[in-house]
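A protein chain is absent from this complex, but the other protein chains hold their places.
Every chain is named by a letter (A and B) in the order it is written, and numbering of its residues begins at 1.
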Amino acid sequence: MITTSRRARLGWNIATYAVLLTLTVFCIFPLLWTLLTSLKYEADIVTQTMQYIPKRITFENYVTIWTQSGFPTLVFNSFVVTATTVVLCLITGTLAAYSFSRFHYPGRGALMLGYLVIRMFPAVLMIIPLFILMRGVGLLDSRFGLALAYTSFLLPLFVWMLKGFFDAAPKELESAARIDGCTRIGAMIRIVLPLARNGLVATSVFVAIAAWNEFLFALMLTTSQGSRTWPVGLQLMVGEFQLPWGVLAAGGIISIIPVMILFAIVQRTMVHGITAGAVKG
Amino acid sequence: MSTLTLNGVRKSFGALDVLQSIDLKLEDGEFLVLLGPSGCGKSTLLNIIAGLETPTSGDIFIGDKRVNDVHPKNRNIAMVFQSYALYPTMPVERNIGFGLEMRGVETDTRKRAVDGAARMLQVDHLLDRKPGQLSGGQRQRVAMGRAIVREPELFLFDEPLSNLDAKLRAEMRTEIKRLHNRLGTTVVYVTHDQIEAMTLGTRIAVMKGGVIQQLADPMTTYEKPANMFVAGFIGSPSMNFITGTLVRDGAHVGLTTDGNNPASIRLPRVAANLDALLGRKVVLGVRPESFQADGAAPDLTGTIDVVEPTGPDTLVVLALGNQTITARLGPKLTVATGETLGLSIQPDSISLFDPDSGNRIG
Partner (left out) sequence: MAERMSALSGPSPSLWRRLDPAAALGRLSETRYWMYLLLVPSAILILAVVLYPTVYGFQLSFRQMRLNRPDLGTGLVGFKHYVAMWNDKVFWLSLRNTAVWVTFAVVIEFGLGLLAALALNRNLPGTKIMGVLILLPYFLPNVVAGHMWALLLDPRLGVINDILVRLGFLETYKAWFADPSTALGAAILVEAWHGFPFFALLLLAGLKGVPDDLYKAASVDGAGPIRQLRLITLPMLRSVIAAAVILRVIGLVNSPDLLLILTGGGPGQSTQVLSLYAFQKAYKDFNFGYAGALSVVMFVLLMVFAWAYVRVSKVNQD
């Protein structure tokens, strides 16, 4: 912004920092507090006077949650489901995104609008028939079944995002490759995919985070320990065992570590990808 | 009272000096062109004049008011941007009248002013359209309308024609000149196109590396460039530069070209003028159109390398010793590659430059 007086500009800068600082605290505080709680002895959590900075810390909460009620299994299940989802999305979604990006044919716009309409379907509306359907084919309460369900509603988002990244890769390179003798799929694999690698990573991470965090479908579609994912497991623990706050906090922190790692990977690409795309458009 | 005065304006970003002590004085009604390649600081200077950037040091006066701390909207200026910067969500009418609207001018007065400006620029039939529905040239005119409607003291143009195709550019150039003749407002005009500079400006400031290389009217800049940069920047095809040593050649002074294959050029100037420079290494500058084909008593002779008929002229590239020169000769010339050709230089059309500093020495 253009302000001539240094005082005015200083004022706006201070205001900007104030706003951002407040919002940052607002966003991070719950996380920090949970972390602190997870490191406190239970006695220190339920005391009369609030302990802000813990006087003593312990890792017993983490030990408890890890050794109790099959938490490792839950985490492992989530990992398997997430990985499967990502792989399924990558295989099917990359092809579709490439098709949307590189080819123009009638109905393309309608198909892409259809994506938006699909999103309008309430989760509940889909879960019931999905429940019945999966029970029918024996995929109920299975990690693969869950991954399949996740893939289906994450796929439109995946394709939408990846198409954007494909659009940014220049078409001329593929044309050159085809003149040099490459087939279409050859050009796609050897030229476009490496170029869009960042986009592939970002989009996959996005899907991975969504799959890892997902609660509702997991709740409805898994019924036993064998395939239960961590969100459902943790929530049930709270209900069944009256989980102490410290242990719950520890469980929460453990569960979001993968998310934080994935988020750290993707945040730079995301912001960069958005800004680059926006400037071009 | 001059319209615009700049005293020692400097601008640096950290260690980088974008502008190094600019001094300018513009009189009322002048059309100053800031000419230079990208990165020379001309746009920065314009932004400083407008108040969109603050100088690191130095003073800016508009009229006789020091405006360093004055907000752009209070400097009584108007600006036309390279991208036109028309507000895309507003119709043309509101775009033109926006400045007046922001200053609280009444609707009726505003409408009259907008209509007047629109009519002058022949966009009055487009008042209801949005910028996205206009062609490049029309957008240009609307941008200018927005500028003139406020009747400012100073117009600032930032490369307004760069986004237009060649034909439209020529048309709009004439349009701008016509407008200036009609309104008589002082203008500062930034461009990298030397033809625009030559045709539009009453004075040209050629800039490079944040320094004004020469500040003079177009013809002086063209005929007597202050240094090699200015000489090479203005004029197309650009001025020929021939390095060599000045020697005596009878009543004249001659130039022996550098390099293994020295050639001789007789300079069309009386020896007395150049006595002091004899024996010195110089760079000779001659514009292509200053040559004439002369079979009888040529000032130089060279071997033809390339012949380019352009229609109105023939451009001949001549090898002279180890160097080459380009000459603009008549259209009916019948020469071929490999032949030798003799040329004469028009009197009083040469420039001599010092090879180290690049500055003009004669």
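Assume contacts are C-beta pairs under 8 Å (C-beta built on N, C-alpha and C of every residue); 3 or more make two chains touch, one makes a residue touch a chain.
This is a predicted model, so every value here is computed, not measured.
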{"item": "Identified contact with the non-displayed chain, of A:175, A:225 or A:267", "value": "A:267"}
{"item": "Among B:9, B:77, B:242 or B:284, residue touching the chain not depicted", "value": "B:77"}
{"item": "Contact footprint on chain A, counting only the chain that is left out", "value": "1-2, 12-13, 16-17, 19-21, 23-24, 26-31, 33-34, 37, 45-46, 50, 52, 88, 91-93, 95-96, 98-99, 102-103, 105, 116-130, 132-133, 148-149, 151-153, 155-156, 159, 180-186, 188-190, 209, 212-213, 215-216, 219-220, 231, 234-235, 238, 245, 248-249, 252, 255-256, 259, 263, 267, 270-271, 274-275, 277-279, 281"}
{"item": "Chain not shown, touching residues in chain B", "value": "47, 50, 52, 71-73, 77-79, 81-83, 85-90, 98-99, 102-103, 132, 146"}
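The definition used in the following text is that only the chains that are shown with their structure count from here on.
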{"item": "Distance from chain B to chain A - Cα centre to Cα centre, in angstrom", "value": "56"}
